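Just one protein chain is left out here, and the rest sit where they should.
Chain nomenclature is as follows: A and B, assigned in order of appearance, with residue numbering initiated at 1 for each chain independently.
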Amino acid sequence: MLLQKKMIAGHFDRLANTAKTGEKAVYTFVPGNLNELIWAFDLLPVHPEINALQSAMRKQSGDYVLEAEKAGHSEDVCTYVKSDIGMMRKGNIGPTGQRLPEPSLLLLSYTGCFTFMKWFELLKQEYNCPVVMLHVPYQADGRITPEMRKYVVKQLKEVVIPKLEEISGKKYDEDKLRAMLASSARSEDDLVAVWDAAKQKPSPIDAYFGGVYYIGPIFTAFRGTKECESYYRTLRAEVEQRAKQGLGPVTPDGKVHQEKYRLVVEGPPNWTSFREFWEMFYAEGAVCVSSTYTRVGGLYEQGFRHDPEHPLESLADYCMGCYTNRNLPSRVDLIAKQIEDFQADGFVVNSIKSCNSFSAGQLLMMKEIEKRTGRAGGFIESDLVDPRYFSAANIKNRLESYFQMLEARS
Amino acid sequence: MTDPTTEIVEQCRVLYEDLSFTAVKQWKERTGGRAVGFMPVYAPRELIHAAGMLPVGIMGGGENLEIIKGDAYFQSYICHIPRSTIELGVTGRLDCLDGMLFPAICDVIRNLSGMWQMLFKDKLVRYLDFPQEFTAGIGGAFYRHELEGLLQQLSALSKVTVTPERLRQSIALYNENRRVIAKLYDTRAKTPEKVPTYELYLVMRASNVLPVEEHTALVERYLAAAAKRDRKPLDNARVVVTGAFCEQPPIALIRALEASGCYVVDDDWVLGARYLLGDVKLGDDPLTELANAYLGDTVETASRYEPRRKKGAFLIDSVKKYGAEGVVFCAPSFCDPALLERPMLVEALNKAGVPHTSFNYAENTSQYHVFKEQTGTFADSIKLWGAA
Partner (left out) sequence: MDAYVGIDLGSTTTKAVFLDEHEKLLGFGITNSRSDYDIACQIAREEAEINSRFAILRRELRSQVAGDGHEQLIAWLFQKYRLAQHSRQLEALAQACRKAVDLLPNAAHRPPTHAVLDQILTEMEREAVGLFTPGAVARSDFFRDVAASSFLHLAEKKAGDDAKLLDRLIGTYDKSILQVEAKSYTNAFADYIRFAADAVRRMPEFEAHGEAITRAVANTIAIEFRVLNTIGTGYGRQRLPFPKEQIRSEILCHGLGAHFMFPKTRTVLDIGGQDTKAIQVDENGIVTNFQMNDRCAAGCGRYLGYIADEMNVGLHELGPLAMKSRKQVKINSTCTVFAGAELRERLALGERREDMLAGLHRAIILRAMSLLARSGGVVSEFTFTGGVAKNQAATDALRKLIAENYGEMTINISPDSIFTGAIGAALFAKRDRKGDLIGVDLKALQKPVKPTAQEQR
């Protein structure tokens, strides 16, 4: 945790100092991102989703959302976008209190979410900077075809890389990229081991609330870096140690609670009341043994690794493989498998108002998973970063009822 | 004297209101062919036609469908069209369709394709992933491959081998249809008093269920009939309506807009029928030609990335082309693409000095009073400014 904090602080320091150092920032999105490629050009990645969720954890997103709504944005639409726009309008002060640099490029990696396009179109209007679109086809039939891969690779070669060369003034250095991809793969091995540890009873980790910390470095600006590798090596060792000692997850209260219910969670968490939300689980002895949100950046447990031997092809597969770029039947398969593999007692769907990519169809997915696994699903609703849409009493009521139902059924 | 368009409009109204798709069933009985549905914005209907099948536009259930089962599938913050579409599906009203195509519009419709895969396992279900990269060698190649795959599936479904010649014939028919529709829109813009928008809308909606040849003839008949009308133009405000490319507004809302003193001179309803602005070339490889047409001269809409021009340029062109005095944003509630697009269009319109107003609806909205007040005031203010 401390390691991660240091990494983040270092990155934001670097971002804040771009005016002095002349380094350039590339804004891009988390799912299936091209982190290694950006770093290969010595450009600094910035992820607006992360800024939005950090703003929410610091209780600032509410104001930002209102600011964007004042500027004409509808109450109905994605609050990540609105929080970001609001933050920008209020001076673009990032999560560490330092000012974020303006983007030299908006790398619109269009993966698993249609709103991304609108988001960067909006930013383009604000910053008047270049945009490069990387269209990532959807796995509509649950697989990646050679043509899909070819399409993405071609875009990388003929559109994205030339643009990055232009912005950075540097030539594309494939060896540099390969080295980073090899490093990524090592971190990915370690992360998979961390997830696997939750198969043990009791689980040494909470793979949803704790999990969002574990995915921090690998899904953001650090994948492919030495710090990232050492973070995951340390994390894996810690988790494996806890597992050996038969310890449960660490919670914000520090206490290790008795593992009463093992759950799989579908959907992103709420960030504005993250801790309160988590407490509703651990206070009842509910441990999340796996989750889909922690696959939102990329999915490694089915064997995908960044591959230095096929750098662009593996970047393409990474883009196409992230969770929300998979069709609903594949998502059902994945959750059902997680429930079996992690011996979960049930699953909870946190349906997020902002995120149609996750939420549209979840009710049908739930039915299907219930049918397939025989485990009952719990259903709650909240939002990413809009505090108006987190009703603690309502969510607590449903969760309690759900946990008590699991207990009564067992 | 009876109104010359009455009979045609009445025919279209019956088609519009028929949520059992009788016309589709009759066509299937008559021809022994199959039918394939497609969701709004754009679908390459030429391929369905060339495979000997009837393309059927599915634009939700509109204002007349009571949602009994569909709400069970969607949270309250999701727009209305997927609910009514599911309702149509699970109540068997779409049983007459042998397949369903889901264009890449937004996350909701994309996920609806997955729901369809889960709910209707025995039907052809296909998601149409349109390229957002618009060069022939990259996006074009990808899209051509998509089209080829789609054509194979369609052809397997209908057991009709589609030769390039056959596909060219279909393309020619749709080119002709697009031309008469362009004429219909031009005529309305020139003489809105003769072509009321609710009539135009019904005529456009008929394209969803009629074979293309019949629809082309219908538009021509309508234009001839409307031309016979002897009406004087009113001092209405000429407006372009935008934002309703997917979930459609109820007819009553369109009528309320007109009754409040607006002449609609352009809109983005039933957009698929007008998505391609020019003819698709009848070249050697019709699939490449279809792909090129998609990459090239099309409308701009929220679900399509526009790398070259400034946001709103297309809308402002339309305002100029049709001599509009204002823009009415008329977007469905909870429609992410339309509502996120809106502030950008507003900025563009403000820069261009075009007045605008905006309104949200759902396809089954049944209150028009506020809307009418709002557009009425907007029309009045345009007239006042215009006079000043």
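Keep in mind that, in the parts below, contacts are C-beta pairs under 8 Å (C-beta built on N, C-alpha and C of every residue); 3 or more make two chains touch, one makes a residue touch a chain.
None of these values were measured; they are calculated from a predicted model.
Note that the undisplayed chain, when the full complex is considered, contacts A, B. Checked against the hidden chain, the listed residues A:Glu49, A:Asp190, A:Asp345 or A:Glu381 yield one contact partner: A:Glu381. Although one chain is not displayed, subunit A still touches it through residues 363, 366-367, 370, 376, 379, 381, 389, 391, 393-394, 396-398, 400-402, 404-405, 408-409. On the side of subunit B, touch with the chain left out of the figure occurs at residues 66-69, 71-72, 75-76, 362, 364-370.
The definition used in the following text is that only the chains that are shown with their structure count from here on.
Between subunit A and subunit B, the centres computed from C-alpha atoms are 35 Å apart.
Within the complex formed with subunit A, the subunit B residues making contact are 72-75, 77-78, 82, 104-108, 110-115, 117-119, 126-127, 129, 131-133, 135, 137-139, 141-142, 145, 302-303, 305, 307, 311, 333-337, 339-344, 346-347, 360.
The residues of subunit A lying in touch with subunit B in their complex are 71-74, 76-78, 81, 108, 110, 113-115, 117-119, 121-122, 125, 131, 133, 135, 137-138, 140-141, 147-148, 150-151, 154-155, 158-159, 327-329, 331-332, 351, 353, 356-357, 359-364, 368, 381.
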